[in-house]
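Submitted below is the structure of interest, expressed as structure tokens.
One chain of protein is taken out of this complex; the other chains stay put.
The chains carry the letters A, B and C, assigned in the order they are written, with residues numbered from 1 in each.
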């Protein structure tokens, strides 16, 4: 079966809870077959946005268009989305087959047809042998596949996934992430995914919409939002980073030039959409630990505070520019680690530092 | 205050639960002032071991020596360990000061002395201003500091920490890890720490004891257990790795030489304690994804299956040697990613591959 | 050293009190058993040969079943209301439901008796409304007994059902909606099946409470509505036959025990199934 995913466009969505503004002016366009993730901390409005698309919350303002048709006035049972919840929300009193056949039964299909299509779908997710089991007899991964089968069997316009992997441990999470991606590749459905986990978002998504305090603050590919964050929030939420403050000296060769408190100069990229500060004004810069490098002739002098081996990389904390900077490197060996107190020089490539808004 | 940490030696600890063997022949020696972590999945016996040291479980066999004295026969209240539990287990009906003074009260100190020493300890952890609060009015991080203060105020022989960060989200976890390390550095106490999180273990420990199915399978520094695992379990539990199977050809220059199914040869390190297989026998090898490299003249041919950008590094899945290999690299840029289907060559440095037991 | 040795002291402190209470609970039972057997099975024969017991037993089952059915229906609706309403409404509803639970049984029954009597408020209302000219006999019949008993038994029916409803994951309900279930389909295919263990538990509990009922049939019913518990009182007060009363009490206990055991299992299954 190939489900042809449809586009879902959200325009200017607003939602109040009492005096509290839960979602403010959120717009995005999920393309047919795309995997779009709403990423943000709890309380950022990402789940409320998903629930408005699904129909469980009514927006105060805004449009929800499926292939161009506004569905905002329809109750959830009249929209045509497959929703997968955290914990999977399988029906505990029905067998696996009955769970998967449920949406077909609700659509009034004949019993034989229900069983045939549900059986086919179970085969797609590799669970034919479990059709007669109860959900509680399945492992977490199998339950997820049942939930996906149930959400896909009626050929929905798109899949909406609300932190489906939220409560699981890391190993299981990673293998289920790959399974979701594999199923999407097989059936070609559009997916709107909600998570608070930046690694999950980066590993799975075509595009990421970063949300904070009810607003969509940046939308782009994983590489764009990670490498070129526009605000301190996005820079910090997508991974560890160092924030450096300096005064803005101007733009040279398309790069921003800053002067730090110790008088040294630094250069940084000016991402699209970031306002250029005024001459001499305060400017904030983000450099990720893996982009900060120990260089024999680096422009910045520092002193090693600590060095921790973390497996894939080692993490130095270096006192420099009047603050503690994190620096991660894969060039580490048990004998060659720098001791605390060692004097080092460091620097970064201009395009690896980002000037931020605010 | 400097608590002089004492040594805790565990010798041949055994514990049965009914027919199930929970802990089998576990021995280790926590040195004065050392940070030793018991790392393992749930059910590996790590918490049971800690609870036997604390006195809440009685071992069936074995000795627990504190600075040479056997304490196995004493009830928990007569041992002298500061225990910190998951969730902190503060007394909800007592103020912060009363919580910290509790062990002094149990030791019959005069009230004024109790308050003085508890107050000093609260100052050490930066919570003097919160002495009169109830535990539930504190944040998670503050509660942890109260639990640590309460466990340190009576100058215990060692601190025993049972997954103290288990239920917290990642950002808070990381900052609390650093706080525990900072407090340890300040007071110099010996710490026995239990966790199932390999990153936590690697970032905090002087040494790690990896446990599985009730046994201690490997004990060493974070770099030793990560870089030189002795069994497939240790290799897989401490981080992602690629397992390669070949037939053993012999030892050359102190390195093992293997022949893979496609006829190509590979070399690997022979860690201490790993039994050398017989000539022509099956041999298992572990190469971590960040040690597998794309080399223009690498000995192994492969085809790119997928490439995912994950921020700090990018992850390739490459079809080679008849299986899917994971390869992670920090040399990645949005334009230069290899597409699926690209033919590549790869290899590894002999000392980056480990021959494993079993 | 299989058990932890540090737990034992507290348990030893408990032992004497446990024995004392065990005695308190078992002693009357043993005493009754002994009393009922003073003449072998004689007292049992005496009690079971009279037509009174069979009439009382039939009454008990019929009245209890009717009460249970009505209480389940009303109780389900009330439980659904409790589940769905906001916290303020819930507090008010809970107060309503608990009211009869807290009011002494007797006070309530006399209130009903006063209201239902020939010159009581209900007959006044009926005549004022022109629905009847002569007073209708509302009291001392089975209808009065059942109204009084439903009123008494209702809280017992509401809470197991409410507990079952609260155990339903909101996400399961939302999943059903997103898969195309409207309000009625949602009720029949998901909500009702998931609350059935609660309904079963509530029904058995309501039946037990109804069957053990003593006060209501005496105050509101006619002599023909006598239930088995009344019969015990009858043997003691009218016949002054303690031994027969004891035999009767043992029979009641023997009859109700399996239902109680069933109820206990049902209420446990409820927690497992949530």
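To be clear about the criterion, a contact is a pair of C-beta atoms (placed from the backbone, for glycine too) under 8 Å apart; a residue touches a chain by one contact, two chains touch by 3 or more.
Fair warning: this is a prediction, and the values are worked out from it, not measured in the lab.
Within the set B:86, B:245 or B:264, the residue that contacts the chain not displayed is B:86.
Counting the whole complex, the residues of chain B in touch with the unshown chain are 54-56, 75-77, 79, 81-83, 85-87, 89-93, 102-103, 105-107, 150-151, 154.
Simple rule for what comes next: only the chains that are shown with their structure count from here on.
Each chain gets a centre from the mean of its Cα atoms; for chain A and chain C, those two points are 54 Å apart.
Centroid to centroid, with C-alpha atoms defining each point, chain A and chain B lie 28 Å apart.
Within chain A, not a single residue touches two or more of the remaining chains.
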